[in-house]
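Only one protein chain is missing; all other protein chains are in place.
Note that the chains take the letters A, B and C in the order they are written out, and that residue 1 is the start of every chain.
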Amino acid sequence: MKITIAEFAEIANERLPFASLMGLQLDHIGTDHVLMRAVYRDEFLRPGGTIAGPVMMGLADAAMYALVLSRIGPVELAVTTSLNINFLRKPAPGDVLARAAGLKFGKRLVIGEISLYSESNPDGLVAHATATYSIPPSSTPDS
Amino acid sequence: MKITIAEFAEIANERLPFASLMGLQLDHIGTDHVLMRAVYRDEFLRPGGTIAGPVMMGLADAAMYALVLSRIGPVELAVTTSLNINFLRKPAPGDVLARAAGLKFGKRLVIGEISLYSESNPDGLVAHATATYSIPPSSTPDS
Amino acid sequence: MKITIAEFAEIANERLPFASLMGLQLDHIGTDHVLMRAVYRDEFLRPGGTIAGPVMMGLADAAMYALVLSRIGPVELAVTTSLNINFLRKPAPGDVLARAAGLKFGKRLVIGEISLYSESNPDGLVAHATATYSIPPSSTPDS
Partner (left out) sequence: MKITIAEFAEIANERLPFASLMGLQLDHIGTDHVLMRAVYRDEFLRPGGTIAGPVMMGLADAAMYALVLSRIGPVELAVTTSLNINFLRKPAPGDVLARAAGLKFGKRLVIGEISLYSESNPDGLVAHATATYSIPPSSTPDS
């Protein structure tokens, strides 16, 4: 594994203010999967009293970023090329958890799947996403 | 049109704190298209010095929400069911603009297309998204 | 379960000529998952000698259709509203297999995930899709 939780937290704190704004916290990092959490704050809510979609999208994207860095190290120029998300259940207020796992680690593209859970909805996914990251030419991930 | 810029701003300010956090501002609302802006702040940046993907996703989703409300009025329970985004060019620091337009206004689903521009990249889209909103049974949009 | 393999085969044979054209065959149907197979024929190939993307998309869509019918019975007007697919590895000539499972069975929408394998690529997925089906008002699936 090419990056630790502490190293990712440092990147997030210093270079990814959006992650701090959203209260993102890495619970586990490994080359096969990553667990990340959006620690609840009232700003997450949308009309209807449930968690807003952009919180889930930001969390999914950041979890995927951590998964990519676990393979290639702190290569900051790895960027998302596409993301698709299906919202399944409206999460009640509470932490949102993401589990990102790889579907393919290619030389140029990493494709992964992100399952989103809510501590307030224990009975199933609240959202499901897939995302593709583009890897700079010199930073091919371990396959 | 069933909602004004001022009415949308009131919903966003009071009920959608995420939009305020992201500096979202509605420039135009109409039943055929909406223009929304994320007013630049340094927190938008990601490693590499360009605008983070979640800012663009949040903006796309909010622009689409405004388009839906332009048809059905302030029905807060209209929710995103899916969103797909392709990131095309890395936006340099600056405001990001979204233009949302409908592809279909159905009884139960509204599907739209959102084109994202950057004031710093005048030569093309920085991202392109499509999104689907689910409409509560009693709030069918004007077609 | 509201439909059997034989009943689905009858619908496919009589009403879904595309499925016959593609040699689709249902290996297993259940309310939690479906296994479907595209029996290899040379017409599946694309330049480069691997299986064409449309074969995989057609298989994914049909597997999802069978999953939906397993819940609501032979309701022919259930239709796909969206499908997203990531192509992961180029499948060498051989049968392609799809496993469709539900992410959400709602009153109006069924969302599922389809994993595609190839008998010629035993070491991983060749593609991964998510799809949404719209259910006619009177045919709510068992949840």
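By our rule, a residue touches a chain if its C-beta (ideal position, glycine included) is under 8 Å from a C-beta of that chain, and two chains touch if they have at least 3 such contacts.
Just so it is clear, the model here is predicted, and its values are computed rather than measured.
Among C:Ser70, C:Asn86 or C:Ser115, only C:Asn86 touches the chain that is left out of the view.
Residues 81-82, 84, 108-109, 132, 134 are the ones on chain A that touch the missing chain. With the whole complex as reference, residues 11, 15-18, 21-22, 42-48, 52-55, 57-58, 61-62, 76-77, 79-87, 90 of chain C touch the missing chain. The set of chain B residues touching the chain not shown comprises 84, 86, 88-89, 103-104, 111, 113, 124-125, 128, 130, 132.
FYI, only the chains that are shown with their structure count from here on.
The two sequence copies chain B and chain C touch through a face in which the numbers common to both exceed half of the numbers used overall. Remark: the per-chain Cα centre closest to the mean position of all protein Cα atoms belongs to A.
Between the Cα centres of chain A and chain C there is a gap of 28 Å. The distance from the centre of chain A to the centre of chain B, each centre being the mean of the chain's C-alpha atoms, comes to 21 Å.
Work out the mean CA point of chain B and of chain C, and you get 33 Å between them. For chain C, the set of residues that touch two or more other chains comprises 84, 132.
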